[in-house]
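Note that one protein chain is taken out, while the other chains of the complex remain in position.
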Amino acid sequence: MSKPRYTIAVTGLNAIDSPGPGVAVIRGLLEAASFDARIIGLAYESLEPGIYMPNLTNHTYQIPYPTAGTDELMERLTYIHSRENIDVIIPNFDAELYSFMKLEPKLKQMGIRMFLPTFEQFEERHKVNLTKFGEKYGIDVPLGIAITDPAEIYKHEKELDFPLMVKGKWYDAYIAYNMEQARNYFNKIAAKWGYPVILQKFVHGTEYNVTGLGDGNGNTIAAVPMRKQYITDKGKAWAGISIADENLMDLTRRFVESTGWRGGFELEMMKSNDGRYYLMEINPRIPAWVYLAVGVGQNIPEALTRLALGEKVEPYTNYEVGKLFIRYAWDMIVDRSEFENYSVNGELKKDEHGKETL
Amino acid sequence: MKIKHQIAISDTGFLFNPATGESFTVNPVGAEIINLLREGHTWQEIIDKITEMYSVERNSFEKDLHEFAGIMKMHQLLDKDE
Partner (left out) sequence: MEKKHYERPHIIKLEAGMPGKSGIRTEQAPTTHIDGMAVKELVKTYGSPLFVLSEQTIRSTYRKAFKAFSTRYPNVQFAWSYKTNYLSAVCNIFHQEGAWAEVVSGFEYDKAIANGVDPGKIIFNGPGKSREELIMATEKGSLIHIDHLDELYLLIEVAEKTSQKPRVSIRVNMDTGIYPMWDRFGFNYESGQAWDALNKIMHSGKLELMGLHTHIGTFIMTATAYAIAATKLADLARSLQQKFNHHLKYIDIGGGFASKNTLKGSYLPGSDTNPSFDEYAEAISSALINSHFSPGELPLLILETGRALVDEAGYIISSVIANKRLSSGRRATILDAGVNLLFTAFWYQHQVTVAQGVSQHREDTTLYGPLCMNIDCVRESVNLPMLNINDQVVIHHTGAYNVTQWMQFITLRPNVVLIDENGNAHVIRESETLESVTGGEKTPEHLIKLR
């Protein structure tokens, strides 16, 4: 039986120590049972490892930063589409999602599908709005306050108490143990990610993450919970294990059902020392550790692609509990000419990957 | 002014310094200058050639060449001056 073949463009090829999810997503796509995938990489910077990895992408194109605006992005995507005839795009960075969401109708007209959250979902789950989100859906969240002036840290010191979390609107989170640290982090984050900066009550406990997929009608198509086993100094999981925890699964299903979540997501949860579950953050996209989900039986990138293409997808109901992912670093040998080509031309063609030439 | 001899520049304006491992991109006028330097041309000859090829005043090019040389020096692409 011949499988359909799709051209799928993926961002987030920065498989570095604080990795983007692109490479893991691509591995899921290449292992999809229901289709063959031809992968187009979309990258921002010239040293994103995924650009150079063998048997991963067919061709990678540089795209403009979100700060350049959607018109620039649209122009570049139109060019790439004219060369590659893309079926689906899977954007993987928080900071670029807004731009892709904005372009979704236009891209759809061109025949390019995506499966992204709605603007409303995207906004209300935002760090800045998380406290309201928790109230609205009856989910426990730690108290969070968005501020634009470091003087406000003093104002909220009592409610929040040290240590507290200082978070950027898009990225970055630091634990501050005193006022001076809090002020420093505030300035550092504001300079990089702008305002507001979020102060969040610190919750002591154990961190759990869930990655999943909602079909936009309240159904949970996939959900795999994981406990971080080893955390890097940037707070990223370097190893984790799939677990069975009905409380986490309940919370996840409640989240998907009540918001009607559309697309991939990651829930960052904290089980406090007194056994309560707090939702710390909702990432509106697939996380970098998604290959664990693929490995335990829930191919989220595959299911997301099929949903994007308008297919009906049955929910995954099982996964293997007690499997680990352990990330590793791997040095590739890359010819300077590849780097030069990519840097000067903004694109790099790789050989057809193994799977395709079979 | 002499350019370090191992330095190579590609047609696309990509310059690689094998001694330091640094890479650079150079615009067409810059690439022209570097090629002239590699061929051993003197400061004056470079000014003659470039002002012949491009629509630029001698004075204003000489000033730009000074700045360009300064940046090349900063990036350690030039041999120590004699």
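Letters A and B mark the chains as written, and numbering starts fresh at 1 in each.
Assume contacts are C-beta pairs under 8 Å (C-beta built on N, C-alpha and C of every residue); 3 or more make two chains touch, one makes a residue touch a chain.
If you're wondering where the values come from, they're calculated on a predicted model, not measured in any experiment.
Screening A:115, A:133, A:170 or A:208 for touch with the missing chain picks out A:170. From the options A:82, A:148 or A:258, the residue with contact to the unseen chain in the full assembly is A:148.
Residue A:67 is the one among A:2, A:67, A:109 or A:318 that touches the chain missing from this view.
One chain is missing from the display, and on chain A it is touched by residues 44-47, 62-72, 75-76, 95, 98-99, 102, 148, 169-170, 190, 193-195, 342-347.
Interface residues of chain B with the unshown chain, by the touch rule above, are 15, 22-30, 32-33, 52-56, 60-61, 64-65, 67-68, 70-72, 74-75, 77.
We adopt the following convention: only the chains that are shown with their structure count from here on.
For this pair, chain A with chain B, the centres built from the Cα atoms lie 44 Å apart. The part of chain A that touches chain B in the complex is made up of residues 336, 339-340, 343-345. Chain B contributes residues 10, 12-14, 16, 23, 25 to its touches with chain A in the complex.
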